[in-house]
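Omission of a single protein chain aside, the complex is shown with its protein chains in their original locations.
The block that comes next holds subunit A.
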Amino acid sequence: MDPARKRTVRLIVALTAAIFLAGGLMYTSFSAGDPSVTPSKLAASAVPGKSYQVTGKVSAWKKQGSVQRFMLRDRDGARAVPVTYDGPVPDPFRNGREVIITVRKQGTAFVGEKDSLITKCPSKYENKDTPA
């Protein structure tokens, strides 16, 4: 085959493969991604059984054995949802801290998925006016 034609064929094959792979990547990310929501949005639109990644501030934290029960509140404090989570909590976890957790709606409460609880480290590069 003519070398120039061979190079063109190679390029087309490589580009097709790259587009195919990138397309797969994008498709799966949109289908596998958990909606990232605020507590008020979660309260308004959560569908039972579907998982959501919710970010909010902890309040009314109670511990019963290894089960943690707390309310997750919007940053502005407008709305809160009840969350239960079974397992040890990260060190910075406490009332007033912002956390990220993947939950599913079960009845009126939201149950956190195992090991999905992340407490934001509040220590670095924080605005001076951000309450700890």
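Here, a residue touches a chain if its C-beta (ideal position, glycine included) is under 8 Å from a C-beta of that chain, and two chains touch if they have at least 3 such contacts; residues count from 1.
We adopt the following convention: contacts and distances are computed from a predicted model.
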- Task: Write down which listed name, "NADH-quinone oxidoreductase subunit D", "Glutamyl-tRNA(Gln) amidotransferase subunit A", "ABC transporter permease" or "Cytochrome c-type biogenesis protein CcmF", is the UniProt protein name of the chain that is not shown.
- Result: "Cytochrome c-type biogenesis protein CcmF"
- Task: Just name the one of A:Val9, A:Met26, A:Ala60 or A:Ala78 that touches the chain not displayed here.
- Result: A:Met26
- Task: Name, in rising order, the residues on subunit A that touch the hidden chain in the full complex.
- Result: 3, 7, 21-22, 25-26, 28-30, 32-37, 53, 55, 63, 65-66, 86-95, 98, 100, 102, 115-128, 130
